[in-house]
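I have placed the structure first, in the form of structure tokens, so that the comments after it can refer back to it.
Shown here: the complex without one of its protein chains, the others still in place.
Note that the chains are named A and B in the order they appear, and that numbering of residues resets to 1 at the start of each chain.
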Amino acid sequence: MNNFKRRARYELVFLLMILAFCLITVLNINSGSVNIPLRRILTILFTRSGDPTEVGIIWKIRLPRILTAAILGGALSLSGFLLQTFFQNPIAGPYVLGISSGAKMTVAVVMIYFLDRYNQVSSYLLIAAAFAGAMLSTGFILLLSRKINSMPILLVAGIMVGYICSAITDFIVTFASDSDIVNLHSWSLGSFSGANWGTVSIAAWIVGITFAAVFLMSKPLGAFQLGENYAKSVGVNIRFFKVAIILLSSVLSACVTAFAGPISFVGIAVPFLVKKALNTANPLVVTPALFLGGAVFCMFSDLIARTAFAPTELNVSTVTAMFGAPVVILMMLFYRKEKVG
Amino acid sequence: MNNTMKKKLLYALAIVLACAACLTACGSESSTTVYSNKASKESSETKSAETDAAAPAIEGLTYESTLKLDYAKCFSVYKYQGGYSLIAVNDGRNYFIVPDGAETPSSLDSSYIVLKQPLDHIYLAATAAMCEFDSLDAIDHVLLSGEEADGWYIDSAKAAMESGAMLYAGKYSAPDYESLVKNRCDVAIESTMILHSPDVQEKIEELGIPVFIDRASYEPEPMGRTEWVKVYGVLTGKEDKAEEVFEEQKKYEDALADFTNTESTVAFFYVNSNGMVVTRKSSDYIPRMIEIAGGRYVFKDLGSDDDTASSAVNMGMEEFYASAKDADYIVYNASIEDPINSIQELVDKNAMFADFKAVKSGNVWCTDKSLYQASNVNGTVINDMHIMLTGGSTDDVKYLRKLQ
Partner (left out) sequence: MTDKYYFRTEALSVGYRGRTLIHDIDIGIQKGELVTLIGPNGAGKSTILKSIIRQLAPIAGAVYLEDERVSRISYKEFSRKTAVLLTERVKPELMTCWDIVATGRYPYTGRLGVLTEEDRAIVRKVMEEARIEDFAEKDFGEISDGQKQRVLLARALCQEPELLILDEPTAFLDIRHKLELLELLRGMTREQGITVIMSLHEIDLAQKVSDKILCVKGDKIFRYGAPAEIFNDALIGELYGIENGSYNAAFGSVEMNKPEGEPKTFVISGCGSGISVFRGLQREGVPFEAGILYKNDIDYQIASSLAARVYAEEPFHFIRDDTYAAALNAIRKSEKVLDTGVPIGDCNHRLAELIEEARKRGVYQKLS
């Protein structure tokens, strides 16, 4: 019956998103401080031959960056969606469990103590530190979730963990030199500029596997939309489910924070937009759509971040906030309307 | 229907994972060279250790001489027959300079960073080093700058940017990689700030551009800092000019060798936006300059227990007042925050300054804002301080100003 209408809607939205994705990819590949005509770009992409400078620019600079933005953007919106379903709260974002605060804390420790004493750190150390810090927060939340059964209280606990980590970071910063603080600050605003193929492949693997896992959890996710008790009554193993959701969303958020720093708003704005566009919250349909949507949003933001005031680069979070915040405001208005009206 | 749906979905999943695998394969093609990270880790424990007195042997090359250094401790330059040089910096990084048109020796130590002359497409993100190029008349060697035109106090640099001869290529933490590649940058000269953004350094190196880290600010002696002009002399092939420039500056310090210290105390600081006083450790080069100039730094032993690399010390007004209120002279450091133009402005920052001896006697001076871009003229600055300490004519002072 009306299944038809729905199917048609999904197909339309997906088509549009794939088109947007292709368009944004082309735009991204085509822009930069160096002008390379599209034809040459295509040759370089498919045959890897041509002027070595241009090949270098396309393969070493633009492509890894575009791919990182796409993968991490998808990861963020997926993480946001998971947490919103979990807490049944549409403003839960990927960092609500203190992930970015935890990551910032360990990065601050590494930047400020290690650098002063050991003079050199590899970027992989910083990435590992950020990831470790994020998972530290997650571990703490998981421990708490064994005792706390009420969702709103767990949410508050997550926010508190975030505050604790921020406090520790501020404490460390008090004893740091100005140069360290500047760097920590710009790290925490997020950027895709350091992307290379190494990070792309690691991110791709982590996010790819997590995406598959989330997709396979579509059924309990769908059951959970009616609330924890009803989900239990249709046979969902709630204990396992809760741990899995926290872990999966944390891995996604940690991945983003580690490779690009905390990037705000993608995790809140994109799920909202995608769900409204598809007019459903069915995880089977929404999960891939979200990933696409997040990729497009992030690539778009990164495009603006690096071209708007070239060669000065804006931090990605600045741009995502500019576009994402109005969306969130709209959403709050909508939400209130539905509640009241 | 269920089965075909399932199949479709499994295919989709397989595609996702295949993509991830593809990306890994793509990435493995390009090799990332990591320059001497290991070597630097080992030697970094001994930060201020002198580089090996014995020149390293390089297969295929005959050692000629070691550059004589008067004050610098953080680097050594070894010269080899054929115009080759090796700059060994105490952070463990060794830069091997290959003259224009010459071959790079095949069995060179793989940890050496090769810089091929002419180095005239330089990306300079270490703003403190621009002055060296200026004094060497080698501004044209710098093509890409890490600072916008209005951020330079050095006229020749400013002019070059305004004329388009020098381009802005993004600051050190977010360079425009495409611009670096397109403009065929041959070396990126960075300050130690780059160590806080390792991913940027790695990316630059991945693109095949060697990274040179300027460590002049780690020299304990102020003239040691100025002696780094010799390093840049080697890089730009203007070693004679470098010698000449350095001797000019050295004259100032030599002239004060027999001067009896006035024993007047000098406080050197600025007030930051949080209201804290930021001053220097006693081991820093500025107190050393004060001493050479014939004065004493008001803090005898500040920061000796703090072994971090930073030489700035934050303290609250109360503590500063207790130690420095009897200083004979105040020199306000205007190279970081805005300069002050009158003694009243200092008192406006904190009323307690009114009780300082230097304020009461009107001996308040302020540095030029460009001081941090002028490490090539430390000799002149020492001379300025000497004039201040001995009450000489204020017309002769170049980098300090007496405030009313």
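Some observations on this one:
To be clear about the criterion, contacts are C-beta pairs under 8 Å (C-beta built on N, C-alpha and C of every residue); 3 or more make two chains touch, one makes a residue touch a chain.
What you see is a predicted model, and the numbers here were worked out from it, not measured in a lab.
Touch with the chain that is not drawn comes from one residue among A:Arg9, A:Arg40 or A:Lys232, which is A:Lys232.
Contact with the undisplayed chain is limited, among A:Lys60, A:Lys104 or A:Lys275, to A:Lys275.
Hidden from this view is one chain, which touches chain A at 2, 88, 90, 215-216, 218-219, 222-223, 225-227, 229-230, 232-237, 275-276, 279-282, 284, 338.
Here, only the chains that are shown with their structure count from here on.
Against chain B, in their complex, chain A makes its touches with residues 32-34, 53, 56-57, 59-62, 64, 67, 111, 115-123, 125-126, 177-180, 183, 186, 191, 193-194, 196-198, 200-201, 204-205, 207-209, 211-212, 215, 284, 288, 310-313. Interface residues of chain B, counted against chain A in their complex, comprise 9, 12-13, 16-17, 19-20, 23-24, 26-30, 32, 34, 37, 40-41, 44, 47, 91, 168-171, 173-179, 181-182, 184, 193, 195-203, 206-208, 308-310, 312.
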